[in-house]
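Before any comments, here is the structure.
The complex appears here minus one protein chain, its other protein chains still in place.
Entry: chain A
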Amino acid sequence: MRQILSGIAAAFLLALTAWPASAQDGPLRIDITEGVIEPVPVALPQFIAETAGAEEMARQVTQVIAEDLTGTGLFRRIPQEAFISSVSSFSSPVQYADWKAINAQALVTGAISVEGGRVVAKFRLYDVFAGTEMGEGMQFAATDSGWRRLAHKVADQVYSRITGEAGYFDSRVVFVSESGPKDERAKRIAVMDYDGANVQYLTDSGAIVLAPRFSPDGNRVIYTSYQTGSPRIHMLNVGDVQSRVLPAQSGQMSFSPRFTPNGQSLLYSATTGSNTDIYRMDISSGSTSAITSGPAIETAPSFSPDGSRIVFESDRSGTQQLYVMPANGGEPQRISFGPGRYGTPVWSPRGDLIAFTKQNAGRFHIGVMRIDGSEERLLTASFLDESPTWAPNGRVLMFARETQGAQGTSSLYSVDISGRNLKRVPTPDGASDPSWGPLQ
């Protein structure tokens, strides 16, 4: 807890000292790493409907863009009532003074046209205080059922141009949807947009399913299912929802599958008797090789983004701890040394950090550390937090939080790597084991 508080305090100090200067001087830029406390005021007038009857679509698209941007905690939308200028045409010149007067630092204008089941979104982004356009105007097109993706793509551009980071709004999350009481819980693999929209179920609730993971291209999902009566790894095509069980040795339980960065192999855990080790499987041939050995529990592997190393958890020291080793074999190096137990390590897509679940003194935490184990920071604390997964840009984590007691349920949450902007991700039922897919 003290580490969380001091982390927030540090972020707050940084914000006080660094933020006002960067807000006023030079071009508009948010440095995400500095733990922004004061959101940037953005003017986002409702997009203009350029075809007859497109007003409702324009309203919805603008709303989703606004939710994406303000949902980061980095932006604040200025209410329409405060506007001095009205934007009546996408091509009309910007009256910077009018936007400056209401302290808008960024202005996003856009237009929507709907024709023959096709939606086109255009937008421009302006740095109000510099009096310049940021980047070029862009347009995106989609079928009308894909309109939310258009909004996410615009918001990704705005986010990316202002922060200098890749966006993450046009992405999906695969997770386990949970329903029913704690001792009779039904689980289904499901996918949704990153913001909880468009939930689609990929399996029925006939068998226990656990810990799905997207392939790097987002087209396949691997997960553990008890469909055969024992935990086995299944692979599913998201497109046609066809799945197959992957080969396993007789009498072995296999679980905890993770794709390699090229999507052609996977790491997983297999248990023989009391011993659980990590193996690698070539998906097309089914051939396997052992990555770890010895009597300890070794599970929850994760590749570095370049594929050269893996991080995993092992209780070879007596308790669950994190270890890093070369992907093609070699001596694992322990990287976690704080009090408590560490599990479910996940390498950041940027390569710089490892997210983990930590259990200490009866509490669970989601945290991050550098890949050598230094600079550990705990981002959350609760009765039961686990299963962190990285946003494709490595700036946000999603995880599962389970509440205490007989009525306990699991929900998904997201949090910035600064520890700020903790919020619940809406899902129709309970939800656990999120895995964030790539930017589409």
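To be clear about the criterion, a residue touches a chain if its C-beta (ideal position, glycine included) is under 8 Å from a C-beta of that chain, and two chains touch if they have at least 3 such contacts; residues count from 1.
Just so we're on the same page, contacts and distances are computed from a predicted model.
Chemist: Which name from "Acetolactate synthase small subunit", "Peptidoglycan-associated lipoprotein", "Chemotaxis protein CheA" or "Transporter family-2 protein" does UniProt give the chain that's left off?
Modeler: Listed in its UniProt record, the absent chain's protein name reads "Peptidoglycan-associated lipoprotein".
Chemist: For the chain left out of this view, which of A:Gly218, A:Pro231, A:Pro392 or A:Pro434 touches it?
Modeler: Going through A:Gly218, A:Pro231, A:Pro392 or A:Pro434 one by one, A:Pro231 is the residue touching the chain not shown.
Chemist: Out of A:Ser85, A:Ser171 or A:Ser269, which residue would touch the omitted chain in the full complex?
Modeler: Answering carefully, the residue with contact to the hidden chain is A:Ser269.
Chemist: Touching the left-out chain: which of A:Val64, A:Val154, A:Leu267 or A:Ile297?
Modeler: A:Ile297
Chemist: So one chain is hidden, and I want to know which residue out of A:Phe255, A:Tyr279, A:Trp390 or A:Trp436 touches that hidden chain in the complete assembly.
Modeler: The missing chain is touched by A:Phe255.
Chemist: By the contact definition given up top, give the residues of chain A that touch the hidden chain.
Modeler: Answer for chain A: residues 181-185, 208, 210-211, 226, 228-231, 250-251, 253, 255-256, 269, 271, 273-274, 276, 297, 299-300, 313, 315, 319-320, 343-344, 357, 359, 383-384, 386-387, 402, 404-406, 408, 432-433 touch the chain left out.
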